[in-house]
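All protein chains but one are shown at their positions in the complex.
Let's look at subunit A:
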Amino acid sequence: MFRYILRRLLQMVLAFFGTTLIVYALTFAGQGDPIQALAGERPVTPAQRAYLTEKYNLDQTGVGGFFYRYFDYVKDLLQGNLGESLTGRSIGDILQQAWPVTVRLALIALAVAIIFGVTAGVLAGIRRASIFDNSTLVLTLLVLGIPTIVLAPLAQYFLGVKWQLFPPTAGSDPTFYALLLPGIVLGSLSLATALRLTRASVAENLRADYVRTARSKGLVKRRIVIVHVLRNSLIPVVTFLGVELGNLMSGAIITEGVFNIPGVGFNLFRGIRTEDGPLVVGIVSVLVVVYLVSNLVVDVLYAVLDPRIRYE
């Protein structure tokens, strides 16, 4: 297991440099005049141009110049310095403010998925073909079928504006209550998938031979379901939720955008919209690390849950 983790960490280093290089290239290599892009419509004085050219090493041109700037960037990155956005703010500071909001939102979404999705999935799996099972099937298909870009404004309009059950937007430094509705919207997709996955897994495991064995041992039904079936059924569900947490942690561009939540996705979207190259690359570099680490944790967790899986 130790060797496996070590190997995975080495792979992560490669993946990290690969992805940052690609994102860096996509953001900067095609840019015509980054200084004019920064200034927008306004004119740029020669003094300003000279200052910025020096600051961002723009005098180096061509592929060589690109790699020069990339390695310069990575050098800073490895020292924990994410650089500055074009607006002059430190990207480290931006993330420090945005991340806690996104993490809170992600945890609410995950909690919604676990509490409602897994529980309903277990019940639907036990009572296959019941009214409960069929209604969850219809509901989850509905949720899975509606994209967030539709679901989020609908929820905002009805629950936030019309019936005023929740604050319609979050604003800066949002409270738990303000994040609840966006969390539910964000979690509804994970909820639906978790429900379907749990249901299928429980239904399948209930038919397994080891359940027949457990019954022939004379165990009570509740114990068979809770101890034997659940433990096996949750292996794929936990794996899914782990990957999902990685996704949620990297921010939800649409949900954060609709509800005006100053999280990671919100800032990333702003960076893309304003062509703020350093901000985009900075955020994505960190997201890559979050994603890689969460995937590794999931794989390790998988081996812990299922003794048949051993990594060597």
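Annotations
As a convention for this text, a residue touches a chain if its C-beta (ideal position, glycine included) is under 8 Å from a C-beta of that chain, and two chains touch if they have at least 3 such contacts; residues count from 1.
Just so we're on the same page, contacts and distances are computed from a predicted model.
According to UniProt, the chain absent from the figure is "Methionine ABC transporter ATP-binding protein", selected among "Transcriptional regulator", "Protein ALUMINUM SENSITIVE", "Methionine ABC transporter ATP-binding protein" or "TAT-variant-translocated molybdopterin oxidoreductase".
Remark: the omitted chain is touched by one listed residue; of A:232, A:255 or A:285 this is A:232.
The missing chain lies against subunit A, touching residues 207-210, 212-220, 223, 228, 231-232, 235, 305-308.
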